[in-house]
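Heads up, one of the protein chains got dropped from this complex, but the rest are sitting where they should.
Think of it as A, B and C in the order they're written, each chain with its own count starting at 1.
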Amino acid sequence: MSKKSYRNAIKEAIEFEMRRDPTVVVIGEDVRGGHGAKNTEENKLEGFGGVLGVTKGLWTEFGSERVIDTPITESAIIGMTAGAAATGLRPIADLMFMDFYGVCYDMLYNQAAKFRYMFGGKAKAPMVVRGMIGAGFSAAAQHSQSPYHIFASTPGLKVVVPSSPYDAKGLLTQSIRDDDPVVFCEHKLLYDITGEVPDDDYTIPFGVANYTRQGTDVTIIALSLMVHRANEVADKLANEGISVEVVDPRTISPLDEEGILESVASTGRVVIVDESAARCGFAHDVAALIAQKGFYSLKAPIELVTPPHTPVPFSNVLEQAWLPSAERIEIAVRKVLEV
Amino acid sequence: MSKKSYRNAIKEAIEFEMRRDPTVVVIGEDVRGGHGAKNTEENKLEGFGGVLGVTKGLWTEFGSERVIDTPITESAIIGMTAGAAATGLRPIADLMFMDFYGVCYDMLYNQAAKFRYMFGGKAKAPMVVRGMIGAGFSAAAQHSQSPYHIFASTPGLKVVVPSSPYDAKGLLTQSIRDDDPVVFCEHKLLYDITGEVPDDDYTIPFGVANYTRQGTDVTIIALSLMVHRANEVADKLANEGISVEVVDPRTISPLDEEGILESVASTGRVVIVDESAARCGFAHDVAALIAQKGFYSLKAPIELVTPPHTPVPFSNVLEQAWLPSAERIEIAVRKVLEV
Amino acid sequence: MKLTENQLLDAYKHMRDIREFEERLHDENTTGDISGFIHLYSGEEAVAVGVCENLTDKDYITSTHRGHGHCIAKGCDIHAMMAEIFGKDEGLCRGKGGSMHIADLDKGMLGANGIVGGGPPLAIGAALTAKTLKTGGIGLSFTGDGGSSHGLTFEAMNMAVVLQLPVIFIFENNGFGEGTGCDYAVGSKDIAGRAAGFGMPAEKVDGTDFFAVYEAAHKAIERAREGKGPSVIEATTNRFYSHFEGDPGLVRSKEEIEYIREHKDPLKIFRQKVKGQVSDEKLDQIDKDSKALVDDAVKKARAAKNPEVSQLYTDVYVSY
Partner (left out) sequence: MKLTENQLLDAYKHMRDIREFEERLHDENTTGDISGFIHLYSGEEAVAVGVCENLTDKDYITSTHRGHGHCIAKGCDIHAMMAEIFGKDEGLCRGKGGSMHIADLDKGMLGANGIVGGGPPLAIGAALTAKTLKTGGIGLSFTGDGGSSHGLTFEAMNMAVVLQLPVIFIFENNGFGEGTGCDYAVGSKDIAGRAAGFGMPAEKVDGTDFFAVYEAAHKAIERAREGKGPSVIEATTNRFYSHFEGDPGLVRSKEEIEYIREHKDPLKIFRQKVKGQVSDEKLDQIDKDSKALVDDAVKKARAAKNPEVSQLYTDVYVSY
């Protein structure tokens, strides 16, 4: 056990599985970086190791046969990954930014996700699609989105949205070993956070929420970066004697419905914080679950804290206002407590 | 006013707007059909007029310059449509099956939908993307989906899901005249239903729900084909003295939040019937709205009637079980009334 | 290239099975017992069979919406296919896939596909597996002239060259994508001609001639197996029926179709070519066998039971 960054936790999971299982390969743009360039080829360098360096080191260990740089053609990347998964590999595709799903989603949602069902249970597609989500990086409208609600709405996909280095490693290991296609969403603002991460391999089962704060007055449900903001609010309000429970589902498909409903049953007040969308997002999914199955526990309206129904703006000032903030979360918590 | 099919209502809207406005063009695969084929070229025939004949007749009247057959390349179709819309045309793209969004969604969600915002309000993209949705046609997993929740979750898009011939014509006319990109979802099981449709042009404003049944005991919220099933249940239960209100939002972005909340306020009991998705779908969006803003009116849990979290199966028996049925709607209504 | 009599009989049997299967579906479809979209392969048999006679179960193919021929050529069970198209539990996909999604991975059949252009990216994936695990197998996609222009297809072609994957892209040029002529939709009017721009060899063959297809495929497949990389084959062919069963069928005149049936029938052409080498009796016997087989398949498919409603919920995930 030692302190590691979210970035390194991710890399460790991949590295370990690649050592353990020769069918695991990594596929994507610049997952090494440097193919076809004089300096990198002559000096055997990794030009990038993933565009933000997450997979740096893998090529040096595993070579071009297993760390596969591709042209900038996401449909071919995801399609090749799906075809390879159905025929015997356990590929990990790097989509770089999840925002790029728009140029390749068919290969994930109509192909990989549906193989098993369409083919009557006679196929499987053990593959992982990794990619970055999240605003706050001034990356503007096309590089800041968190479309995990779209993935979760797709039958056949599993969707993982880890908030800590520990969860990232354990859930990614599970994702790689899992026999179903998994979409693994990494928040770009979390890469540098650190936390205790075992050196050995371990898995975290899907569909088990993590209570990052225990409390009795109100439940906040949050994912990824938002877990940290929720924790912050919980800690602040604890000083006032307000006891906030923070539930991090960690995987949203499958979703730990029971874990969520249990917390709601005990607090009766709910705030859902979610970066995905102002409409038809993950927050709405959870709110619907509670309004249907946890209705009698509710003492107050369910508060949703989401971005507005706008693209992600570039300007820092606007972007900060776009992202659900600790302030907005706090206001929502106080609101449900007022009742 | 005369009885017309949903199919013809759609065609009339396009035809009228094409006559009225020379910048309106139709773009898609086989919107005529027959380009490059001896028989159709020599005899000036329309090979298809849209794959299911919805736009039949337009090419004969407007020719190849305005009824534009394309190769099977949806990104080029939607991208060309977006680029044309930003520069002076009012194009109507035919995506055929909305299931195909997976091969071209970037052009809609990252481009057309975001032009105006990204460009600081200095652009607009007046375009319509038409396409079929819906199961029940034995068209299986890749030709039966209703991904309008994904469109509604995208800022910058407007989303129309009409249930009747009257609504189809009025809303499509509005869609074509509208200055924002509109996704227009046609349920393939509705093409042959008929209803009164004015011969002249008219528009129906976006964001105004239609109460297809008025009632006091329970509110059913439904779209498209599901409106008909909800009406059926409402009519059946009326015989038992149960008064069901059916609210058809007609457009889901913008959504008539007030119209929905008003009905909920008056009945206190809600069933949401929706074909889009078992997770993060349109039903969940509406449930979240009500759980947040209509909470105090609620006398019972919100019931969601959606398909299961599975792809659409081929077998007729399975497909019928997949689609929300009148039976399931009735059970849900009785359930919320029991409380 | 000289084929043995057994090879010839095998090829003919596959072609005849396809023909019987499709002709019978054409009839059955009008009775209303088959639902959904049906796209028939009649008239194109020499392409699927000419290619697949070079393959074994460790080679994977991807197919299209017009997939029955590829399935049969790749060895899928005809009874199970028919049951699938009737939506029955005995179906190859237990009634969940239907005509457009028939697959059998054990036979190296990676699925018909409802998405035009959907096959090539998957085929390069199968090729990647073969290359990485050194299985000796290849990947191969069948794509139409319409699908030849799809971005998915081009991306896969480029990727295949970059990674030097053992994969073949077969383009079945039947002249039309739905109702749109290939000469209209393919800007260059030359599908095979695009391959050079992607850095791979291509051959254009008469897709009504089993032997022409077989030889070109043989060469390309051997090349791929030897690690010499991907290639393209364009096979010109014709479909006897319209795009899908029930479409208006206006793009060709009755005379055009009659001409095709008369002069471009791959089965007739095959019989002419093997005259003297294979006896008519043996071929006639195959005709009878195929008919009996398909008859039986239809009979059993009709009698078979529907899936249980509970099966709606199974097979979405391996575990969830």
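Methods note: contacts are C-beta pairs under 8 Å (C-beta built on N, C-alpha and C of every residue); 3 or more make two chains touch, one makes a residue touch a chain.
Being a predicted model, the structure only gives us computed values, none of them experimental.
Asks: Using the touch definition from the header, name the shown chains in contact with the chain that isn't displayed.
Replies: Checking the complete complex, the chain left out touches A, B, C.
Asks: So one chain is hidden, and I want to know which residue out of A:103, A:118 or A:171 touches that hidden chain in the complete assembly.
Replies: A:103
Asks: Who touches the missing chain here, A:22, A:63, A:205 or A:308?
Replies: If we include the chain that is not displayed, A:308 is the one touching it.
Asks: Out of B:89, B:132, B:150 or B:283, which touches the unshown chain?
Replies: That would be B:89, which touches the missing chain.
Asks: Please identify which residue in C:119, C:137, C:151 or C:307 touches the non-displayed chain.
Replies: C:151
Asks: Which residues does chain B use to touch the chain missing from this display?
Replies: Residues touching the hidden chain, for chain B, are 23, 25, 65-66, 68, 70-71, 73, 75-89, 91, 106-107, 110-111, 115-124, 155-156, 158, 178-180, 207, 254.
Asks: Spell out, residue by residue, where the missing chain touches chain C.
Replies: Contact residues on chain C toward the absent chain are 149-152, 154-155, 157-162, 184-190, 193-200.
Asks: Go through chain A and note every residue touching the omitted chain.
Replies: Chain A touches the chain not shown through residues 29-30, 33-40, 45-48, 51, 53, 69-73, 75-76, 99-100, 102-103, 137-143, 308-311, 313-318, 321-322.
The rule is short, and it goes like this: only the chains that are shown with their structure count from here on.
Asks: So with chain B out of the way, what's still stuck together?
Replies: Connectivity without chain B: one piece.
Asks: Farthest from chain C in C-alpha centre terms, which chain would that be?
Replies: Comparing chain centres, A lies farthest from chain C.
Asks: Using mean CA coordinates as chain centres, what's the gap between chain A and chain B in Å?
Replies: 31
Asks: Please report how many Å separate the Cα centroid of chain A from that of chain C, as a whole number.
Replies: Centre-to-centre distance between chain A and chain C: 39 Å.
Asks: Scan chain A for residues touching two or more other chains and write them down.
Replies: 75, 106-107, 110, 117-118, 155-156
Asks: Which residues does chain C have that touch at least 2 chains other than itself?
Replies: 91, 93, 95-97, 101, 113-115, 151-152, 316
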